[in-house]
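Heads up: the structure comes next, in structure tokens.
Missing here: one protein chain of the complex. Every other protein chain is in place.
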Amino acid sequence: MPKVRVLAFARLRELLGESREVALAEGATLRDLWSSLLAAEPRLQGLESGMRFACNQRLCADERTLHEGDEIALLPPFGGG
Amino acid sequence: MPKVRVLAFARLRELLGESREVALAEGATLRDLWSSLLAAEPRLQGLESGMRFACNQRLCADERTLHEGDEIALLPPFGGG
Amino acid sequence: MFEIVEAPIDPQAVEAAVRAPACGGIVSFSGVVRESADDGRAVSGLRYEAHAAMARASFAEIADEIRRTMPEVRLAIVHRIGELAVGEIAVVVVAAAPHRADAFAAARYAIDELKERAPIWKEERYRDGARLWIENRCGEMKP
Partner (left out) sequence: MFEIVEAPIDPQAVEAAVRAPACGGIVSFSGVVRESADDGRAVSGLRYEAHAAMARASFAEIADEIRRTMPEVRLAIVHRIGELAVGEIAVVVVAAAPHRADAFAAARYAIDELKERAPIWKEERYRDGARLWIENRCGEMKP
């Protein structure tokens, strides 16, 4: 059961808090992580539009398998500048 | 005999000084002014290349007739910035 | 200098970080909180947040890209986060180069790319009490 640290920003932070630890099934992917967050917080529905994931501070595809200690950042569309 | 004030800059200032009064024949043009300056200071020869005249702080053509009290600026090619 | 800061930005200090005796042109861009939104609504202030480590890395990456085509350019980017009032500076980008064309091109590229790929978020706060997360890119048109 890998445990990962999930960081959330902007709209997503408002629903999930800044940081939480999530335990996942062995071999779980980012897509699975999102499903489990969605199950716990239904108001996330729809917010995946334009959202990207970063694993250990690099953008990655949602098929990526997660490992113990990964830092997963949920990145809504950017608004800097 | 109109008298004009001649301002010179950069290379031209080095030869003519910053400012001098010049008396001209009635009806004299900028071209005539240049000729009289050239007669007084032969080292001006060649420096008219790229030079422009301003009368009373506006660029003007060298056929322009001069009038008493005109401020004539001799403007070598610019180098600002 | 690639930073995410909470305190007000001093543009002079950012500029000082890139000045060099070989650089004759310095172009600075400051992004300032405007009094009204694009739709005209009166703004009371902004709140920015960032994934600071990723944002700094994206700034350095943008600088690397610029140096690939303009090796003499020196770049600094500082973005502020937290609550900002109208008139306060949110971001400063400074590019120094031997000649002005590169300094302009680099500063423009840096701020455009920052908006596209730095993980920074902006919440507009309106005088009427409403709030809105602003996204830099419109969704792509679907056929």
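Note that the chains take the letters A, B and C in the order they are written out, and that residue 1 is the start of every chain.
Note that a residue touches a chain if its C-beta (ideal position, glycine included) is under 8 Å from a C-beta of that chain, and two chains touch if they have at least 3 such contacts.
From a predicted model like this one, the values you see are computed outputs, not experimental measurements.
**Student:** Which of the visible chains would the unseen chain be in contact with across the whole complex?
**Tutor:** B, C
**Student:** So which of B:27, B:46 or B:80 would be touching the chain we can't see?
**Tutor:** Reading the full complex, the residue touching the unseen chain is B:80.
**Student:** In the complete complex, which positions of chain B touch the hidden chain?
**Tutor:** On the side of chain B, residues 7, 9-11, 13, 49-50, 54, 57, 73, 75-81 touch the unshown chain.
**Student:** State which residues belonging to chain C touch the missing partner chain.
**Tutor:** Contact residues on chain C toward the absent chain are 11-12, 15, 19, 21-36, 86-87, 98, 100, 103-104, 107-108, 111.
The definition used in the following text is that only the chains that are shown with their structure count from here on.
**Student:** Most contacts: which chain pair?
**Tutor:** So the chains sharing the most C-beta contacts are A-C.
**Student:** Between chain A and chain C, what is the gap in Å from one C-alpha centre to the other?
**Tutor:** From the centre of chain A to the centre of chain C is 26 Å.
**Student:** I'd like the Å distance between the centres of chain B and chain C, where a centre is the mean of that chain's Cα atoms.
**Tutor:** 49
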